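Pasting a structure here, questions to come.
All protein chains of the complex are present and in place, except for one that has been dropped.
Order of writing sets the chain letters: A and B. Residues in each chain are counted from 1.
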Amino acid sequence: MTKPKRVTLFIQCIVDSCFPEVGEAMVKVLERQGLILDYPPDQTCCGQPAFNAGYRDEAARLALHYLDGFEHAEVIVCPSGSCVNMVRHHYMELFAKDPRRLERAKRVAAKTFEFTEFLVDALGVTDVGATWNGEVTYHDSCHLLRGLGVKDQPRALLSEVRGLTLVEMTRSDECCGFGGTFSAKYPEISEALLETKLANIQAAGTGAVVGCDMGCLLHMQGMIRRRELPISVHHIAEILAGED
Amino acid sequence: MLNQSPLKYRELAAKAVQDKQLHRALAMMRDKIGRKAVNLYNQLPTGEGSRQAAKAVRRKVVDNLDVVLETLATNIRARGGHVHLAESGADAVEYCLGVAKRFQVRRVVKGKSMLSEEIHLNDALEAAGIETVETDLGEYIVQLKGEAPSHIIAPAIHYTREQVGELFAEKLGEPYTDDPPTLTAMARKTLREKMLGADMGISGGNTACAETGHVTIVSNEGNIRMATTMPRVHVVLLGIEKIAATLEDHDILLRMLTRAAAGQKISTYVSYVGGPRLDEEPDGPEEFHLVLVDNGRSRILADPDFREVLHCVRCGGCLNVCPVYMAIGGHSYGSPYCGPIGAVFTPLTQGINDCHHLCQGETLCGACKQVCPVDNDLPRMLSLLRYKLANGDARWNVRPQSLSAKLAFGAWSVLMRHRRMYDAMSLVAGFCQKLLPRKNGWISRLPGQLGGWTRGRDFPPLAKKSFARRWARRDTARRDA
Partner (left out) sequence: MSRIIERVRQALGVRANDGRDTLVFAKSDDFVHCAEAKATERDGWMESIRIEAKALNLRVHECPDLDACGEAIASLARERDPEWGTVKQIMRWSDPLLDGLGLEGRLGAEMAVKSVPGADSFSQSEREEFRREVIASYIGITTADYLLADTASLVLLGGRGRARSVSLVPSIHIAVVPRSRMLASYRQMLSILGAMDLPSNVSIITGPSKTADIEATLVHGAHGPREMHLFLVAS
């Protein structure tokens, strides 16, 4: 892809309301690439929480809101694999019976990217000029990995960060147990999966974990804080925005 | 009668997640078989297209099931076998009892058959005074224990060798040992006697070949061969969907099945059985009965959204990679079909409302979809089941599960379309969160339904300024600069 004139930001609701610094880090990285950014202020949510719980008509209202807000963008970048997965795959399911909206959804899906896949696949960039001293391990979020097929891109970006050593954990691709409302409705199971994930992170011996999805990361951080575990949690945007 | 119920899912799962020994056992299935399956598929001549090739074969059969069933029945009958199509589980059970009665059967030996568990066949046989002995080692163990199998392929995986040792010492009167070869030898001796003295053998089938008129049965232990060769009568239970059309279909199907189920290129024993013994054969059963069971499958067939689930070859591969199954084990699902396949198949056959936990108690991580040898999209179907639970469904007799949740999501989706409402809700939430107990800044107790989260985890507070506000401020600052 040739460098786009303008990049439109889609900021996941979790990032917007709880972790705005992740959005800011992504902005910093993108601007360092010389990109001009837009942020449609009316954006809210992709509708995923409703969709996962089975409330598709309700999710469709928000999907429509996304179409209205973003379909005229040149390219859309989002710091969350699960939201992009929602747009690229589930919007088609929501509008399967409405040809006009389906067409709009397809067009907007084709230009919606997750942050790391945008940098590596669309811009062809792996060295974003970042520095971050330390060892980290990387968690493959389910929707990002299996929904979007994004596996190598984050690793390629991390490998170019000066001072950073990436140590792979056992079964990095195993679900952390978040799963949306599942985490509150089936807490025992959710926690069991999370415990396994945190044990694998600790076994990697890095003291720090990186991921691309705040859903997973806040889930991990939730138990890390409760149990006061010595693991720091980072969204990849923060690592890539790191400077000397 | 085993008291299984999918409604107990949450309760059983909560206990099972504490069972470290269960996790160790299941982790072996995961590491030895589950996580290696895809590499094994890729080694076939069809390479990375193997799953698609197997899927194409299954789709061909299921989409033409009437033709394949008729041909199978005709060809088995031509070999002198009997074919009975049973509409319901009860019908199938009645047929089996009828055959047993005709032959004055006193002892039945069984090869592992999940379908026989589905229709509660063992209970009916026992009630009719017929001794029923499972011959698959894992099934034999759970039968001695009086429990249900916990895995489609490895029914007794949840026991330690010590537990099996204690069980055999108690029930078989053998000296205690925890050495698997010795324990296996004990079972070998006991079950050999049972099999050689049985009147009837009942097995399942892994697939069938309509074009030649055979049922295909695979095993590693040899018990199924023995249970179906030595007794006078052999009865096969097979779901109507679990068949193939041609011998060529078997090439990809069997090779994928054994790789997915056991990490093997081929099982020790693959038998094609099509009818009673020929006159010139000195051994083999004098009667062969194939019981093809519907029991809700044709209803699934009629729904194009779910028809795909009938492609399943019952390999158990999805179980071996499912992190939820790994944590909660098979018994939590309350059904002979557990794991991801059970989470879809059980609601569709036992009632979606009654099985709502199975539809909702997963993370939809997608690991099962990647490993399924016939490329089934179980996450898609689970998501669809949730949709039906949310809104109700006439075709599947589903009542909406929660009116309050529907109203809540409804209101949420209307309000969230407007940024101002979103901001207003954030303002309210930001205020309310001050009332919640905190620990180092994060919320340590959430109210109501969300309280499940804070049982063992803290929850992030809202930031003082959202990204949107920070951006707006930056924009203003830039304009002013």
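Keep this in mind: a residue touches a chain if its C-beta (ideal position, glycine included) is under 8 Å from a C-beta of that chain, and two chains touch if they have at least 3 such contacts.
Quick caveat, the model's predicted, so the values are computed rather than measured.
S.K.: With touch defined as in the header, list the contact partners of the absent chain among those displayed.
M.R.: B
S.K.: Which of B:G173, B:P282 or B:G441 touches the chain that is not shown?
M.R.: In the complete complex, the chain left out is touched by residue B:P282.
S.K.: Sort through B:K36, B:K145 or B:R192 and give me the one touching the missing partner chain.
M.R.: Considering all chains, including the one not shown, the answer is B:R192.
S.K.: Out of B:T246, B:Q370 or B:S444, point to the residue that touches the absent chain in the complete complex.
M.R.: In the full complex, the listed residue that touches the missing chain is B:T246.
S.K.: If you put the missing chain back, which residues of chain B would it touch?
M.R.: The missing chain touches chain B at positions 25, 28-29, 32, 60-61, 63-71, 73, 79-81, 83-85, 87, 135-138, 141, 154-157, 159-161, 164, 180-181, 183-185, 188, 191-192, 195-196, 210-212, 214, 220-223, 225-226, 229-230, 240, 245-248, 250-251, 254-255, 262, 265-284, 288, 292, 294, 298-299, 301-302.
In the analysis below, only the chains that are shown with their structure count from here on.
S.K.: Give, as an integer number of Å, the spacing between the C-alpha centres of chain B and chain A.
M.R.: It comes to 32 Å between the two C-alpha centres.
S.K.: So in the complex, which bits of chain B are touching chain A?
M.R.: Contact set of chain B toward chain A: 10, 13-14, 17, 35, 323-324, 327-328, 360-367, 369-370, 383, 385-391, 405-406, 409-410, 412-414, 416-419, 422, 426, 439-440, 442, 444, 446, 449-453, 455-463, 465-468, 470-472.
S.K.: Looking at the complex, which residues from chain A come into contact with chain B?
M.R.: For this pair, the touching residues of chain A are 11, 13, 15-21, 23-24, 27, 39, 41-45, 47, 50-59, 61-62, 64-65, 142-143, 146-147, 171, 173-175, 177-180, 182-194, 196, 218-219, 221-223, 225-226.
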